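Submitted below is the structure of interest, expressed as structure tokens.
With one protein chain withheld, the remaining protein chains of the complex are depicted in position.
All chains are identified by letter, namely A and B, in their written order; residue positions are counted from 1 within each chain.
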Amino acid sequence: MAKKVEFMMGNHAVAEGALYAGCRFFGGYPITPSTEVAERMAERLPQVGGRFIQMEDEIAAMASVIGASIGGVKALTATSGPGLSLKQENLGYAMLCEIPVVAVDVMRGGPSTGMPTGPSQSDIMCAKWGTHGDHPVIAVTPASVQEQFEETVRAFNLAEKYRCPVIVLTDAIIGQMMEQIEIPEPGELEVIERPKPTCKPEEYLPFDLDKDFVPLAAFGSGYRYHITGLHHNSDGFPTNDPVLHTKNTKRLIERINKNYDDIVKVEEFMIDDAEVLVFAIGVTARSAKHAVVEARNAGIKAGLIRPLTIWPFPEKHLDKILSKNKIKGIVVPEMNLGQMTLEVQRVARGRCEVEGLYSLMLDPILPAEILEKIRRFV
Amino acid sequence: MSYDYAKYLRKGKLPHIWCAGCSYGIVLKSLIRAIDSLQWDKNDVAIVSGIGCASRLPGYVDFNTLHTTHGRSIAFATGLKLANPKLNVLAMGGDGDMTAIGGNHFIHACRRNLDITIFVFNNNIYGMTGAQYSPTTPKGAWATTSPYGMAENNFNITDLAIGAGATYVARTTAYHVAHCEKTMKEAFLHKGTSVVEIINSCPTGFGRKNKFKTPASMLMWMKDNAVNIEKAKNMSPEELAGKFIIGVLHKVERPEYLETYDATVGLKK
């Protein structure tokens, strides 16, 4: 076998993916079940010329990666539920100030300290709406150790390309389990480097409100400018003008929505003639795939929609299938009490039945449970 | 004085937001002179602040400037410095920003001894939000949230910094402009985390309601009550009662964090 195959823990694969993507800074804080990301980065970063720091708290960890990114270095942090809550203000800062960073959330049961070792998918809405105000969010959802690596690379690419924070939304099962992974050769996966401004420093408008994207100049590169978490004008200086506030907020959201086709990645499995759909992410999607195969074996036309990007929500994909196929129903299994189901119902607009299958039982939802729901629609 | 501040001030960004009589403008000028005296390239200077009146300072000066979230300037500055060690990084903010909401970052920065500079603009009050008490509001003082008088004990910022392990700790005031500039310069040059508490005045939020009739009277209070550390060495506790000491309160050599980290991990460059 030419490829380098390893048997690796999911959290370690995130770290390796980050390094592959050119991440050279990690600022973190220990939290179960994400800590192995930090541990791996602490060991590996110095070997490739990068630096690791364990900050004094979750908030500082998020701040430090934003600071590092402003210094021109690709930066990663990793956390779980309580830490995601604490990071939210600075995630919003990165959104408004258009700073590329990647934050991993290895989901565990919440709210509060919750179930520290218990896998969950209950941060789906927290990833989207955790920080205050209207804002865009990109969140990717790997479902295997291979994807932990690849989706982390993609998260960095999206962050750099769209100048925004990207959340890798994974769960304690995928993060903690070990599975085979083919480590891509250098150059095999696309790695997007941050574009540099080419204009004269005095002409640089770091937040040009009339453009979707302006290259982000690193501090120290000769482009002296101001960054503020206050709403700001094209030059980065604060403004109280509600017109500009509206314009920039819409700009930040729209520029992500406009690039839906590039950002939103979905695996569609056996959907061509499907009459019943299962819509699932992460570890639950693997149970769902198992169930869909069993359904097909039983002669039921089932199919799976598995978003690898959950935010922006893959509504165009879902909408297309619902317009094309005669769908009897959609099953939405998720390890929470119905966060994604609401979104699926919104997009379905009453065209078919949508039924959630929820579990807080910490183990993955069983294929048999999903199959039972599928059967109800036929 | 014909010093050319314009070289460092961003065009079109004045007037500043500070109230008439606020001492921050004086400190801003000291800061500019201190950096100018170091002959640093403006591109190599980054000023990182949190939220509050003091934290609006970076917007006025022509460096790499980062106005972050409340209390977090030091954490942002830490990441920035580790990403680009050639930057001279100043983290600055008010007493509330640095020692209340940002207190954890403050003490851990002191402990870590990364080569950054920290200025705490201490005016004993939350000014921007309208005069709420801060960790440095004197006991008994009026604030909108201590309408019967401040009941909490307060922080001595420099003691806090020394206790937490900062390797250069000094205090100066807005009134002592030459001393302020000199102290800032020394702090910038110090290898490791340096902390300078700069006693400031908030006539609008603090002074008016705490028996300072005019902005000038607050500066006069600094003049009358600041004792240089050299002089203080020969004064009795009784003589020092009600006074505060300015000057370099603590200066030690300890390995700097980044150099230690890079050496410890055998960083491959």
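Everything that follows uses one rule, which is that a residue touches a chain if its C-beta (ideal position, glycine included) is under 8 Å from a C-beta of that chain, and two chains touch if they have at least 3 such contacts.
Simple rule for what comes next: contacts and distances are computed from a predicted model.
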Per UniProt, the name of the complex member that is left out, chosen from "Formylmethanofuran dehydrogenase subunit C", "Spermidine/putrescine transport system permease protein", "2-oxoglutarate ferredoxin oxidoreductase subunit gamma" or "Cytochrome bc1 complex cytochrome c subunit": "2-oxoglutarate ferredoxin oxidoreductase subunit gamma"
Chains still shown that are in contact with the chain withheld from the display: A
Per the touch definition above, residue among A:265, A:290 or A:375 touching the missing chain: A:290
Option from A:11, A:121 or A:176 whose C-beta touches the chain left out: A:176
Identified contact with the non-displayed chain, of A:110, A:130, A:333 or A:364: A:364
Touching residues on chain A - with respect to the absent chain: 1, 5-7, 117-119, 172-174, 176-180, 283, 286-287, 289-290, 293, 361-364, 366-367
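Quick note on the criterion: only the chains that are shown with their structure count from here on.
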Chain A and chain B: spacing of chain centres that average the CA atoms, whole Å: 38
Chain A-touching residues of chain B, taken from the complex the two chains share: 10, 13, 42-44, 46, 48, 58-59, 62-69, 72, 74-84, 86-87, 104-105, 107-108, 261-262, 265-269
Complex contact set, residues of chain A against chain B: 24-25, 27, 45-49, 51-53, 55-57, 59-61, 63-73, 75, 89-90, 93, 218-222, 224-230, 237-238
